[in-house]
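Once you've had a glance at the structure underneath, I'll fire off some questions.
One chain of protein is taken out of this complex; the other chains stay put.
Letters A and B name the chains as they come in the text, with residue numbers starting at 1 for each one.
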Amino acid sequence: MSWFSQTLTSSIGKKLLMALTGLFLISFLVIHATINAMIFYNDGGETFSHWGHFMGTNPIIRTLEIGLVAGFLIHIIDGLILWKTNRDARPINYAVNNPSANSTWYSRSMGLLGTLLLIFLVIHTSHFWIPNRSNQFATGEELDLYQMMLDIFQNPVVVLIYVLGCISLFWHLLHGFKSAFQSLGLNHVKYNGLISVVGTAFSIVIPILFALMPISIYFGWVY
Amino acid sequence: MSAGNMHIKLKVWRQSNTNTQGRFENYSLDHVSPDMSFLEMFDVLNEQLIETGTEPVAFDHDCREGICGMCSMYINGQPHGPLRGVTTCQLHMRSFKDGDTIVVEPWRAEAFPVIKDLVVDRDAFDRVIAAGGFVSVNTGNAQDANSLPIPKVAADEAFAAAACIGCGACVAACKNASAMLFVSAKISQLALLPQGQAERSIRAEKMVAQMDAEGFGACTNTGACAAECPKEISLENIARMNREYIGAKLSSSAV
Partner (left out) sequence: MATSSNLDAKIPQGPIETKWSKYKSSVALVNPANKRNLEVIVVGTGLAGASAAATLAEMGYKVKAFCFQDSPRRAHSIAAQGGINAAKNYQNDGDSVYRLFYDTIKGGDYRAREGNVHRLAEVSGNIIDQCVAAGVPFAREYGGLLSNRSFGGTQVQRTFYAAGQTGQQLLLGAYSGLQRQVGMGTVKMYNRHEMLDVVNIDGKCRGIIARNLITGEIERHGAHAVLLCTGGYGNVFYLSTNAMGSNVTAAWKAHKRGAYFGNPCFTQIHPTCIPVSGDHQSKLTLMSESLRNDGRIWVPKQKNDNRPGNEIPEEERDYYLERRYPAFGNLVPRDIASRAAKERCDAGYGVGASKLAVFLDFAAAVERYGKGEANKNNIENPSKEDITVWGKAVVKEKYGNLFDMYKQITGEDPYEVPMRIYPAVHYTMGGLWVDYNLMTTVPGLYALGEANFSDHGANRLGASALMQGLADGYFVIPYTIGSYLAKEIGTGKISTDHPEFVKVEKEVTDRIETLMSIQGKTSPELFHRRLGQIMWDKCGMARNEQGLKEAIVEIRALRKEFWKDVKVMGGKNEFNPELDKAGRVADFIELGELMCIDALTREESCGGHFREEHQTEEGEALRDDENFMFVSAWEHKAEEEWELHKEELIYENIKIAQRSYK
């Protein structure tokens, strides 16, 4: 094995991959949330569609999108591999366990939260990203994503799924954000406080922003 | 002498050897003194078992003053029991209430197979140290001790990492049975000291490789290890090990 694959398949290397892809996905969330938040201009989707069009057609962004898909895939696959390795490391479990005495439930449930997010991701992309890109591929035309949102979020079940997705995202980020820094070795008494505050704030703001979109549309605050 | 009057119910894991199935057995103890250590309570249990012709419970223990790292019980869902910063041998029965039921299990990890009852095999730790947890200095090679000034802060921090007793509570507590706190404590100690610099890269590479080969899990940064560590070894060491390892892999000459 070359040193490179050796590194990435080691326990620390796998964590490194999770951290790097995680932070990359976090940066994606910022852009995604920012552009989607354009709907709150409540201008009939004008600003939103403007930026949506930019993201959907700009060649640089489209190239980066390949990286994004790769980032998702690596994060998901590596996560599954880690889940398997970690499960194998303890074939027999404790009969009585009191982990809440030493750790938070969400830090121990990153695999579960990640799986929920994966399910959400499948639903979410099949609502918007897949139809849009398929159509682009077939006809070269973009779909009217704004109108699609208005339609899809009329369904209360869908809205509920999205809100649940955002809640999963909150817990996933609440641990994942700080954890990524620790995995990268960035733990220093001077900056730990900052990382913690920013991480917590990020984990709250981004999912709330996302959740507000289906909610606002459903309740007709955005139309 | 303090007459014990606590009544304690125990649910203890019994297993004849590595290759057999284990099971829980229930025992009941009267006259437990709150001044007993947890292991002394087990001594009493064992005397009681011997009297009734039952084989006593095997458990690891030696110094009984919290430093050798041999005792290793998973008590009511936590390694070394409910108190912070103490080993099982330093846990006393006054931490429990009269009538309590206490469940005691061995450390559970693929890399720590059960030898008998509550005794597990922790040789994996020795092999990790043998892979690189040392400074290669033969006896007689040393220079005068004071020719190497070491900043007090670095010496203190190295000491804090070196305080690890190798008990394995970190592995036991971790949901992934990861040994990263143990391994990182040794890597940190030597990375912080000038004596450790010559082998800094190769040490990190080899120790991590051995750790992985032993079948320990990876780290999810839950912090359970540090919270349960009887010597309160800091999570910062794991971050340092990550840095050391990644840095070593990126820069060492091994291809």
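The working rule: contacts are C-beta pairs under 8 Å (C-beta built on N, C-alpha and C of every residue); 3 or more make two chains touch, one makes a residue touch a chain.
All figures in this text were calculated on a predicted structure; none of them were measured in a lab.
Colleague: Let's see if you follow the contact definition: name the visible chains touching the chain that is missing.
Modeller: B
Colleague: Among B:10, B:111, B:131 or B:171, choose the residue that contacts the chain missing from this document, as touch is defined above.
Modeller: Going through B:10, B:111, B:131 or B:171 one by one, B:131 is the residue touching the chain not shown.
Colleague: Determine and list the chain B residues touching the chain excluded from the picture.
Modeller: 1-4, 16-17, 33-37, 39-41, 43-44, 46-47, 49-50, 53-56, 58, 60-70, 86, 90, 92, 94, 115-116, 119, 121-123, 125-126, 129-146, 148-152, 155-156, 158-159, 162-163, 165-166, 189-190, 193, 195-196
In the analysis below, only the chains that are shown with their structure count from here on.
Colleague: When the C-alpha atoms of chain A and chain B are each averaged to a single point, how far apart are the two points in Å?
Modeller: 36
Colleague: Would you tell me which residues of chain A are touching chain B in their complex?
Modeller: 2-3, 6-7, 10-16, 82, 85-86, 88-99, 101-104, 107-108, 110, 175, 178-179, 182-187, 189
Colleague: So in the complex, which bits of chain B are touching chain A?
Modeller: Spelled out, the residues of chain B in touch with chain A are 13, 24, 74, 76-78, 82, 103, 105, 108-111, 173, 175-178, 180, 208-209, 211-212, 215-224, 227-228, 235-236, 238-246, 249, 252, 254-255.
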